[in-house]
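One protein chain omitted, others in place.
The chains carry the letters A and B, assigned in the order they are written, with residues numbered from 1 in each.
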Amino acid sequence: MKFQQYVTRTVKTAIFLLVVMVSCLVLQQYVLRNTDHNSLRVEGYYQEPLDSLDVVFIGASDIYTSFMPGRAYEQHGFTSYLLASESITSEGVKTAVKEIVRTQHPGLIVIEANAFLYGDADNETNEAHVHKFFDNLPFSFNKLEYVEKNVPVDQRWEYLFPLIKYHGLWTEYPERFHMMASNLSLDMRGYNYLKGFRTTAEIYKGKTPSLNAKLADEKGELDLNPKLQQQLMDLLDYCKEQKLHVLFVRAPHYVTEETYDRVKRSNKMASIVREYGYSYYACENEAVKIGIDDKRDFYNIDHMNVYGALKFTDYLAEKIIKEEELKIDPLRTGLLSDWDEVVTSTNQLYRYCDDLMTKGDVKGAQEDVLTLVSLGNYSGETIQR
Amino acid sequence: MKFENAKKGVRKFIISESLFIIATILAFGSEIVVLQSGTPDDFESLVMTSLGLFFAAGLMTLIGQIIQLIALNQARKDEKQFKTALKFVVINLIATAVSVLTAGTFSNIFSGISAVAGLLVDVYIILGVYCVAYKLDYKKVQTSGKINMFIVAVLFTFVIFSRLIVIFMPVLSETLDIVSYTLEFIGHLALIIYFFQSKVMFAETTT
Partner (left out) sequence: MLFNLTYTSLNFLFFVLATMLVYFLFPAKKYKWTVLLAASVFFYIVCGYKFAFYILFTTLSTYLIALWIERVADKSKKLLKEKKKEWDRDQKKNYKNRIKVQKRLIMALALVINFGILAFLKYYNFFAGSLNDVLGSFGVAFSAPTLKLVLPLGISFYTFQSMGYIVDVYREKTAAQRNPFKLLLFVSFFPQIIQGPISIYDQLAHQLFEPHEFSFTRMKHGMELILWGFFKKLVIADRAAVLITAVEKDYAQYNGTALTFTILLYALQLYADFSGGIDISRGVAQIFGIDMIDNFKRPYFSRSINEYWRRWHISLGGWLKNYLFYPIAMSNVFINAGKKMKNTRFGKTAAGAHVAKVLPTSIASLIVFLVVGVWHGADWKYVAFGLWNGVIIMLSILLQPLFDGVVDKLHIKRTNPFFIGFQIFRTLIVVLVGYVFDVAPSFGEGMRTLTGFFTNQNIPQAFEQLSKIPLIAHDYAVIGLGGVVILIASLIQERHQDTDIRHMLDKKSFATRFALLYIGVMSVVIFGIYGSGYNAADFVYMQF
C-alpha cells in the first residue's frame, strides 16, 4: 500500500528529526551550556510575568552586586529585576533596553553607567563578555539585529545556536553539574528567588586607601571614548524616541588613583545625560553620604558586599520613589507570595553572607542550588540597620 | 472480513471528535475574551471568564481523549495503525501533564511534544481507517483519508511555523492561537465527516 508507506515513512522521518531537534534543544538549554550566574539572571528575567515589574535595572556586575530587589520591595513596595551581565557591553545595554520594551513595560528603567566608562572600546569586542549576555537571550529580532551588526559572519551560527560553541563542555562534567541543576530548577520553578542579585561574602582589605571621601567635591570631567560616547547618544536617542522613563546611575566603588579616571568620565557622562533631560545619580560620588564604609562594605575595588548593597539599595530605592515619581502597579494576587519569597530569600542571603564574613570565609553567593540550600539555615526576617 | 472492533472504534471516534470540536470552540471563545480590551475593573472578570472557558475546553479535551483511548484500544484489534495511535495518545497525555506541571523552557518543550503527539494521533487514526477501507476496497473513504491527511499536514506545518513566529513576535501569540483554533476546527470537522463516511462504509460492507 503506497499511501500507507508514504505516510509512515514521512512520519518516522519527521519524528526522528523532531527527536534530534528536541535533544539538541535540551542539550543546548541545560547540559552543554556555559551556565553561570549570568545565565540564571538573564533567563530569570524572561520568566517574569508580563507587566509585573515596576523597575528594571540594566548594567554590569556593578549593579547586580549592589542593588537588592527583595529589599526594595520589602521597604518600598516596588518590584524590580536586575537584567545585568558581567561587564556588559554598550551594545548589550542597548539590546537590553530594546528587550525590556519588547517584554515588559516598567515604569522606570535604570541603567548603570559602567559600559560607557571604559577608557577604550576593547570591552565591546571581548568575546567572553559578549557571550555572557547574548548567549542567554532568547531568539528575538533584537538579538538577530545585534548578531547581524556586530558578529563576524563565520561566528554567527554560534550566537544563534550556542550549542555549536559549547558542545565541548561535556568534558567538564561533573564539575558543572550543580549549575546545570540550578538552571533546570529555575526553569521548573518559573521564577528567580533573588531577581538577579549576586554577591561575594568577603571584606576587602585594600592596601591602597580609598579616595571616596573626596569624590563629593570632584567636578572634573574626562571625555568618554568616542565609540562609547556615540553608543550612549544612540541609546539616549532611542529612549527619547520610545518615550521611556530612564534613569542613569553610577554605583559606589572603592575608588583609588588607578580608577580615578572613571569618576571623571562618570561626571562627563552625567553632563551628556542631563543635556538629554534624563537624571543621572552619581552615587559613586555620594558614597560617604550613603554611609558606605570603605573598610567594611566592599568585597573588592569594584563591588560592594551585602553590607554596602543594603545601604545602597535603601538609598537608591528611596531616591527613586521620591524623585522619579515612580508609579507602583499593584501586584497580581498570584505574585504576592512569590515576592514574599524573594524578600525572605534576600534576608536569608544577607544573614548567610554576614555569617561567612564573620567567620572569615570567602564564598560567592547567587541563585544556584548550593547557595539556596544553605539559605534554609537562616532567618528571613527583615534586616534592621 | 467484518472489522467489528474497528466499526465500534469509529463510532467512539465520532463522539470524541464532537467533544474536541466543542473544546476548540470554547478555547476559541477564551482567546476572544482575552483579546477584549476592557477597563482595569473589567480585567479581573475578563480573566475569570477566559479561564473558565479554557478550563471547560480542557475538560472536554480530556474526556474526548479518554474516549479516544477506549476507541483505539478496541480498534487496534483489527488494524495495527490504531495501536500506534494509542501509543501517541499516551505520549500526548504524559507530555501535556508534564507541561502543565512545570514552567519555562522545560514546559515549552513538553508542550511541543504534546502538540506533535496529538497530531500524530490523528495521522494514525486516519491511516488506520484508510487501511481498513483499502482492505474493504472502499474508494470513497480512501480518497477522504488522503484529503484528511493533507489537512493534518497543513495543520502540522502551521503549528510548527506559528511556534517559531511567536518567539519573535509574542504580541501575535493570541492571533496565532485563534488561527490555530480555526484550522483545528476545520480539521476536526473534516475528521468527523470522514468518520461518518467510514460508518456508512462499515454499514454497507459488513452486513
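One rule holds in what follows: contacts are C-beta pairs under 8 Å (C-beta built on N, C-alpha and C of every residue); 3 or more make two chains touch, one makes a residue touch a chain.
A quick note: this is a predicted structure, and the numbers were derived from the prediction, not measured.
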Touch partners, limited to displayed chains, of the chain removed from view: A
Residue, one of A:Q155, A:S271, A:S337 or A:T358, that touches the chain absent here: A:Q155
Which of A:R9, A:K240 or A:K289 contacts the chain that the document leaves out: A:R9
Missing-chain contacts mapped onto chain A: 9, 12, 16, 19-20, 23-24, 27, 32, 153-155, 157-158, 163-165, 167-168, 170-171
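Criterion: only the chains that are shown with their structure count from here on.
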Approximate Å spacing (C-alpha centroids) for the pair chain A, chain B: 42
Residue ranges of chain A touching chain B (in the complex, touch as defined): 1, 3-4, 7-8, 11, 15, 18, 22, 25-26, 29, 43, 47, 102-103, 138-141, 184, 186-190
Residue numbers on chain B that touch chain A, as the complex places them: 81, 102-107, 109, 112-113, 116, 120, 123-124, 127, 130-131, 134, 142, 145-146, 149, 167-168, 170
